[in-house]
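Below you'll find the structure I mean.
Other chains of the complex are left out, but the ones given are in their true place.
Letters A and B name the chains as they come in the text, with residue numbers starting at 1 for each one.
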Amino acid sequence: MSAIEEFNAYRERMNQKMMDAPNNKIMKRIFSLDSLTYQDGALDAKTKEMLGLVASMVLRCDDCIKYHLIKCHELGVTQEEIMEIFGVANLVGGTIVIPHTRRGLEFWEELSEAPKL
Amino acid sequence: MSAIEEFNAYRERMNQKMMDAPNNKIMKRIFSLDSLTYQDGALDAKTKEMLGLVASMVLRCDDCIKYHLIKCHELGVTQEEIMEIFGVANLVGGTIVIPHTRRGLEFWEELSEAPKL
């Protein structure tokens, strides 16, 4: 199983468990708000996913970075653009972001080589 | 070895090494302060472990989350209560907390299925 498939499989399995758990009202609303936030509006979905990516990088959440890289890839963000987002994230967030950038670049390469879904 | 056993074994092994290391006075005091903080007082131990859990979630420390989930489980916190703590943590800390919540839920399920010690 590729790193992309592994990431998606775990994410979907645990999201399902979250949907089946008792007293999950707040978690459910946060999940639905999450979908709503990244839809086209005054800013298009692509720009919003780039915003989500840079926010995930400076907060240093590997899984969130992977998720937004998948979305950016689907929406046609180029590697040139990704590298410039990496630049902003490492400037604002500092060298502490570098290890996450390495892992992000590795995941992006897998995405670039994977057959389009 | 289950995820719970693995977590506990590594934690105990490294804590022992910390206790054996030279010039560990500050680390030792922090460890003993840690035990003291979660004892019954004006707030009972269960409430304090819930406070420790939500703090660990918004600061996004997987090992700390696991530790407090173990303690919450021992002290009788229910899954309904855990889910509401997850709700507060994800609201205050944002969607950046979701990946830690997935891993926390998975660990909680293991705890719920494990034979009580």
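Just so it is clear, a residue touches a chain if its C-beta (ideal position, glycine included) is under 8 Å from a C-beta of that chain, and two chains touch if they have at least 3 such contacts.
As the structure is a computational prediction, the values presented were derived from the model and not from experiment.
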Full count of same-sequence chains in the assembly - 2 placed in this view: 6
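One rule holds for everything that comes next: only the chains that are shown with their structure count from here on.
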Touch list for subunit A against partner subunit B, complex: 10-11, 14-15, 17-18, 21-27, 30, 34, 55-56, 59, 61-64
Of all residues in subunit B, those that touch subunit A in their complex: 60, 79-81, 83-84, 86-88, 90-91, 95-96, 98-99, 101-103, 105-106, 109
